[in-house]
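Let's look at chain A:
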Amino acid sequence: MLERLQTDILILGSGGAGLFAALHAHAAAPDLSITLATKGLLGKCGCTRMVQGGYNVALNPGDSIERHFMDTIEGGKWLPDQDLAWTLVTQAVVRVRELENEVGCFFDRNPDGTLHGKAFAGQTFDRTVHKGDLTGIEIINRLMEQVWKRPGVAKLEEHRALALIPARDGASVSGVLMIDVRTGGLRFVEAKAVLMATGGGPTMYRYHTPSGDKSMDGLSMALRAGLKLRDMEMVQFHPTGLLAGPDTRMTGTVLEEGLRGAGGYLLDGGMRRFMADYDPKLERATRDVVSRSIYAEMKAGRTTPNGGVYIQMSHLGPKDVAKKFKGMVDRCRDCGFDLAGGLVEVVPTAHYFMGGVQCRPDTSTEWPGLFVAGEDASGMHGANRLGGNGVANSTVFGGIAGDVMPGWIAAHPGRRAPDEDVLAAEIARAQHPFGKTPGNVHVLRERLMDLMWDEVGVVRDAAGIARGLAGLDALEAELLETGVADGDRAFNLTWHDWLNLRSLVETSRVIALAAGRRENSRGAHFRSDFPEPGDLDTSTYTVVRQGAAGLAITEEPVQFTIVRPGQSLLDVKEAAE
Partner candidate 1 sequence: MTPSGKPDLSVSIWRGGADGAYRTYSVPSRDSQTVLDVVTYVQRHLDPTLSYRFACRVGMCGSCAMTVNGRPRWTCRTHVSRVAKGDKLTVGPLENLPVVKDLATDMRPFFEKWQDAKGVFEPSKTRDDAIEPIRPDTRQRQLADAGVECINCGVCYAACDTVKWNTDYLGPAALNRAWTLANDVRDAGQTERLQAVASGGGCHACHSHQSCQEHCPQTLNPTASIAGLKRLTALAYLRGEIEA
Partner candidate 2 sequence: MNVRLYVWQRGTAALMAPLVLVHLAVIFYATRQGLTAADILGRTRGSITWGLFYGVFVLAAAIHASIGLRNILVEWVPGLRSRAAALISTAFGAVLVALGARAVAAVVLG
Partner candidate 3 sequence: MSVGALSRRRNALWYAALVHRLSGLGLAVFLPLHFLTLALAVEDGARLDGFFRFADMPAVKLGETGLVFLLAVHFLGGLRILFVENFTWRGNQAKLASAAGGLAMLLAFVFLIRVL
């Protein structure tokens, strides 16, 4: 039944974080056995591939690391862990050079041959390096080619991680239980070091942008392992997701930010341009403001047929729009919408998860042997992630994890056998739905998505959060009674839908709890009952941990290790010059 494998380093996920970790670990210690397990095909799943905008890096002589750092801290509303953010902005420089020079990425150039940096919202310098509007494809394709090239990295494609299994000491990691999706068989991979890089993914919302394979599995695994989860209330919504109606996977997918930047209008169902009611910057206001404004229009019932608002580009000249936003216009056309000349319905859509496992700048966690990187990790972005800092985050820290793990293994030799009881319990847990009468998983997922959208979404309040928590309990109880037919377990998507849903319900509860705890409004988190940001100097972040007695939530003070609110590194730098 259970197949057991052993490896030195086990990496979960093949996004920017996972692939970089594999390359760095292999370079640092070619003799170690490295195994990369990923839910889809290598490099063809996850969100790094979907990056359109680009990669923030202070490479231009007119820019500086300090400026990038300050943009990150201010964008994060002073909640980021400053040491993590500093690591992010400094290492991004190295990582982009590595991507160009060693991995082979082909970033766009200025006419003089230097790297082109484009403008991205919330930044004081045009520092976003890109390849057209398909930056993620370029980064991931080049990374996955490099990983395939190294036979020393064993690949477990279409392997879904189910649980972190502790060692017998109960306080370090022994390995990971997973399903071989293609056969439906279970595998336990014992490893000396494990990197979790499954990429978060707030897909529990009615409207969401991430790829279908992402369902917060990593964070639900970490939760069950008893690890500390930080900033879990921080869900970033992108203001303009495509609204194509029910029963289509197109709904929720992102329509790029640049459309508003270029002068696109947002119109309510009655064709009125409404942003003036909310912000003097109109459609060019920040992501969170625009998202909340659209949400308010929707709450007020001034909606389009499918319940959103319109984006209009045609006044800029359909031909010009079709030229400037070719990718976007083509995509809309393929799906039956005329973005250049007509109206397209849009809606805010859950995009990125700032929360995650608490970790140190070297990617280590509380559990010896367990490392975390990418969207599964937390603290770099605080209350808000800058566009362009997401892929920087996954590639920077993935690489660091790859550098660090071989050294950690050398310092902590020997295998750690698994706690067989936990392993057995997790096996039973994964197979739970086969013991129940088959039911309709799909209906439950729809309910979860509505519940989280309505109660713990763009705008929150205490009453809604309470309803959300109660709803989640009911939903979980029903899910546990809903079975999946046990015939053929090979490539059984419905079984995986069930497992996805369970991960999502568990992590949704943590989101709701943390959202209830933060009684102020910062960045992505907005409480209509506490609309003020609160005192910056005494900023705290939330930490949730699952213990024997259930979920425990605390608030920890933010350590201003580099700058304090009111200060700027740029002043310090200029003073020194």
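In this text, contacts are C-beta pairs under 8 Å (C-beta built on N, C-alpha and C of every residue); 3 or more make two chains touch, one makes a residue touch a chain; residues count from 1.
The candidate set was assembled so that all candidates are chains of the complex that A comes from, given by their letters.
Just so you know, these numbers come straight off a predicted model, no measurement behind them.
In summary, of the candidates 1, 2 or 3 that share the complex with chain A, the touching one is 1. Residues 40-42, 44-46, 49-50, 59, 94-98, 100-104, 106, 108-115, 131-132, 134, 136-138, 141-142, 145-146, 148-149, 182, 211-213, 244-245, 247-251, 253-254, 331, 334-336, 438, 441-442, 484-485, 487-488, 490-494 of chain A are the ones touching candidate 1 in the complex.
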